[in-house]
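Here you go, one structure.
Only one protein chain is missing from this complex, and each of the others stays in its spot.
As written, the chain order gives the labels A, B and C, with residue 1 at the start of each chain.
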Amino acid sequence: MPDSADIPAAGLPERLYRTIRLIRRFEERSIELVKSGDIGSGVHPCIGQEGVAAGVCAALVPDDVVFSNHRGHGHLLAKGCEPGRVLAEMVGRVDGIDRGRGGSFHPSDFSHNVYGATGTVGHGAAIAAGAAWAAKQAGAGQVVVSFFGDGAVSQGALLEGLNLAGLWQLPVVFVCENNLYATTLPVGTAVAGTITGRGEAFGIPSSTVDGQDAEVVLAAAAAAVRRARDGGGPALLEMSTYRYHGHHTFELKTRLRYRDPDEVARWLARDPLEIQAARVPAPARERIDAEVEDEVAAAVRFALASPRPDPGDALAHHYSTGLPARAGVAD
Amino acid sequence: MPDSADIPAAGLPERLYRTIRLIRRFEERSIELVKSGDIGSGVHPCIGQEGVAAGVCAALVPDDVVFSNHRGHGHLLAKGCEPGRVLAEMVGRVDGIDRGRGGSFHPSDFSHNVYGATGTVGHGAAIAAGAAWAAKQAGAGQVVVSFFGDGAVSQGALLEGLNLAGLWQLPVVFVCENNLYATTLPVGTAVAGTITGRGEAFGIPSSTVDGQDAEVVLAAAAAAVRRARDGGGPALLEMSTYRYHGHHTFELKTRLRYRDPDEVARWLARDPLEIQAARVPAPARERIDAEVEDEVAAAVRFALASPRPDPGDALAHHYSTGLPARAGVAD
Amino acid sequence: MPKLSYLKALNRALGDEMERDPAVFIMGEDINLALTNTTHGLLEKFGPDRVIETPLSEQGFTNFATGAALAGRRPVVEYQIPFLLMLVFEQIANQANKFSLMSGGQASVPVTYLLPAAGWRSGWGAQHSDQPYPLFAHMGVKTVLPATPADAYGLLVTAIRDDDPVVFFAPIAALGVREDVEYADLGPVPLGVGRVHRPGTDVTVVAVGHLVHDAIAVADELAGDVSVEVFDPRSVYPFDWAGLARSLDRTGRLVVIDDSNRSCGLAAEIAATAAEELHLVAPPKRVTRPDGAIVGAAPELDVALQPNREQLTAAIYKVLKSGL
Partner (left out) sequence: MPKLSYLKALNRALGDEMERDPAVFIMGEDINLALTNTTHGLLEKFGPDRVIETPLSEQGFTNFATGAALAGRRPVVEYQIPFLLMLVFEQIANQANKFSLMSGGQASVPVTYLLPAAGWRSGWGAQHSDQPYPLFAHMGVKTVLPATPADAYGLLVTAIRDDDPVVFFAPIAALGVREDVEYADLGPVPLGVGRVHRPGTDVTVVAVGHLVHDAIAVADELAGDVSVEVFDPRSVYPFDWAGLARSLDRTGRLVVIDDSNRSCGLAAEIAATAAEELHLVAPPKRVTRPDGAIVGAAPELDVALQPNREQLTAAIYKVLKSGL
């Protein structure tokens, strides 16, 4: 059985720093590609939340499954997906992880056990419960992680999924990235009670974790993953975190005012990149930074060089069996 | 403002006994009308659970609103609806509370502030939250009661409704009649955690109450109603109760085996009718029993004497504005 | 030859597929005790790891099935009431059915959604008698509505083996239908292939589900006077347009009788496609439900809203008399 409890300590700070740095730079370049019009959908940047993706995925083995959400680029990169193919997907090219059919909002990469990101907020948690049930039945010790935000915890299907996971003691770790807002909605005006209280209501051990410190995240995730792997059932981890950018790049234009500048400043002072950087000796850090620059630059080149899909293929992949979708005009 | 805290103590045991007795005999006669084919839908008998309806509704004033569910006859009778018109509805006649359009499953009687019983288990709780919000805005101290079963607490929409009620501190009392089964599903195999824990997760004061003792039910309900009326917000009352009959009269034929005879016997020993009867002097009891017999007999006569709807009216009432539903054949 | 009932055919198909493929399992409410009878004996035979009793969390367990399917399993999810398919409509049409597309073909979601109680329940009121299959057809979700026990068996087997989501509607009014069959002859029925129950030359009557039997009865009644061809598409989506085209090439006249609502219903799609693309020598006619719920506690009101044989007969004579 894979064992996430013994995460090689050697080079751990560097590995976490590398992942965070990769996600940060990837997102920054993505925003540029939004501005240049290459990413038509815009993106939901996870800048400021990289510690969660890095820490959680460091607790996983390749066989473990991840369900992402709309703010998912970091989850995929941390799970080991190729930056070039992820970015190619975001710009809608044939070399994208989903052949340009998923885009930034619905990425999946089955070669790295990222099963997808449904656009229906919260529903991925119930889907994850089903995958976890299948994993438990298979008995290979596979663990499923479901990422979602604070807005998702008021969605009935998610709560139903928590009940099923608690009832059947499924190997799933629910990771709630509480960045204090659902688009413009402050968590305090949406959630009666607490987020961890919702997990506990369904008999799921739940705790609040400092999401800005990747090593703290990793420790909490590793414990939850180990317990799930050993048949101890589900866990819910509420990650206290913050997004430094708008909900979606449309905020670059709309400039919605819903966050207190002092609040933003307080969270900027706890930048997961800087927190982890402080644990890595300068020379190693510079080496990693340089490698990440090259990797991201290569990813952008790869993505933009990839061919656009043939509009003639627009009806492909609608069905797994190859049934062509019925056309809109009769010939 | 109406005040449910001062429920006239004089004759209280008799009043509660009378209500329980009325519901019991009404349900027994209904089952006969199912057997005779007069009630086409069959019924979900509430025999064994009468103490909950009697006790809760005794805590209400006429202005208060009730949302019922599929096992709702007792709720209506306890809220003061005319037995004859309720029964006429169940046999599908024009004098029914809903002109024969609601039937046993979807009864509403706006003349007694019974707003209905949607067939979608659990969803009535979220609908009730909306009515409670409107009541709070109106500021007349109206309280809304939502009845549902143990099966309903795993329905996402209900949980969403609890969150809204907790978040906005709405004057609604959620009454969960935990009769230990959802059709054939034992509550323990459906609910991870506890039912009261679900209310508490959303910041709603929640408690478990002996549903077989109408006076205990009334005390708990009166306190919750009073707090809601005074702006203290919602409450969830889990009523421990049991249905003595099958889920639905179809069990008279199907004879599903899912309850341990000893369990049934234990609960029969705590019959809400007998518990309350013991508190009423024999002469009064005999008088009430006789009155109830007459009332139920009159109800049956009234219901069966009422005309059947004209099939020509089948497309009426589909729209409040009188828009006729589009017919299935063009002439 | 043994007589096979529609209900027994469903039960048999489930058992055979669970036997054949360990990836197949069933989940739903009250299935341990087989409230709907479709799962009769399955718990005893396959145990609680293959027969999963669920809480009243339809959205949750519909998504759950999607997740299990993404992980390689073949779930069959049973729903007790037609409106439950509206309750989970988004989970099926917008999620399960889009994973293949959104993943560029990496993912497949081989879930079968089984409704063994489609359509009218006498006196059960406005919320227990719907026929929501046109909703799924509109969203391009594979949907079947077999009329006979052998077709029910064959299409359930096919639905379970299909790599895409498939919604299976079993009409309440057809569950009692029995048919003489050799079990050995039972086998998969392909999606999107219709069936001519009764050949005819004057008019094509398209019917699905339990109305197929009414159409056959009317055809028999009119025999001698009118030669009615009864075409049963069996699948609502994909639809056997080629089969219908062959029938209309013979008859040139079309009547559709359908138990779903009129507006944007299955009969609308069939009439529209026939008018636009197929051979018609007279305007098509539809006999459907009104755009209204089945009414309530009074069966006479319900019956007044259901397509019936008299309406079908009248429609047949109308199209025979008319021309373009």
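By our rule, a residue touches a chain if its C-beta (ideal position, glycine included) is under 8 Å from a C-beta of that chain, and two chains touch if they have at least 3 such contacts.
Please read all numbers here as calculations on a predicted model, not as lab measurements.
J.: Which chains here touch the chain that is missing from view?
T.: When the entire complex is considered, the left-out chain reaches A, B, C.
J.: Of the residues A:16, A:46, A:77 or A:91, which one touches the chain left out of the display?
T.: Per the contact definition at the top, the residue touching the missing chain is A:91.
J.: With respect to the chain omitted from the figure, which of C:28, C:75, C:119 or C:134 is a touching residue?
T.: The missing chain is touched by C:134.
J.: Tell me which of B:132, B:152, B:195 or B:296 is the one touching the absent chain.
T.: Missing-chain contact among the listed residues: B:132.
J.: Touching the absent chain in the whole complex: find that residue among A:138, A:268 or A:330.
T.: Spelled out, the listed residue whose C-beta touches the missing chain is A:330.
J.: Which residue from A:80, A:205, A:232 or A:309 sits in contact with the chain not drawn here?
T.: Answering carefully, the residue with contact to the hidden chain is A:309.
J.: At which residues does subunit A meet the chain that is not included here?
T.: 39-41, 89-93, 96, 98, 100-106, 118-122, 151-152, 154-156, 182-185, 189-191, 254, 256-258, 308-309, 311-315, 318, 325-330
J.: Name every residue on subunit C in touch with the hidden partner chain.
T.: 83, 86-87, 89-90, 93-95, 98, 101-102, 125-127, 130, 134-135, 137-140, 237, 239, 260-261, 263-269, 271-277, 280, 283-286, 290-293, 295-296, 324
J.: Considering the whole complex, not just the chains shown, which residues of subunit B touch the missing one?
T.: So the residues of subunit B touching the missing chain come out as 65, 67, 96-102, 106, 108-110, 115-116, 118-120, 123, 126-135, 137-138, 156-157, 159-161, 163-164, 167, 316-321, 323, 325-326, 330.
One rule holds in what follows: only the chains that are shown with their structure count from here on.
J.: What's the farthest chain from subunit C if centres are computed as the mean of the Cα atoms?
T.: Farthest chain from subunit C, going by C-alpha centroids: A.
J.: Would you mind checking which chain's mean C-alpha position lies nearest the centre of all protein C-alpha atoms?
T.: C
J.: Where the centres are mean C-alpha positions, what is the separation of subunit A from subunit C, in Å?
T.: Subunit A and subunit C have C-alpha centres separated by 39 Å.
J.: Roughly how many whole angstrom separate the Cα centroids of subunit B and subunit C?
T.: Each chain reduced to its C-alpha mean, subunit B and subunit C end up 36 Å apart.
J.: Please work out the Cα centroid separation of subunit A and subunit B, and write it as a whole number of Å.
T.: Whole-Å distance between the two chain centres: 45.
J.: Mind pulling the subunit C residues that touch 2 or more other chains?
T.: Only 55, 57, 59-60 qualify.
J.: Residues of subunit A that touch two or more other chains: which are they?
T.: Residues 156-157, 159-160, 163-164, 167 of subunit A touch two or more partner chains.
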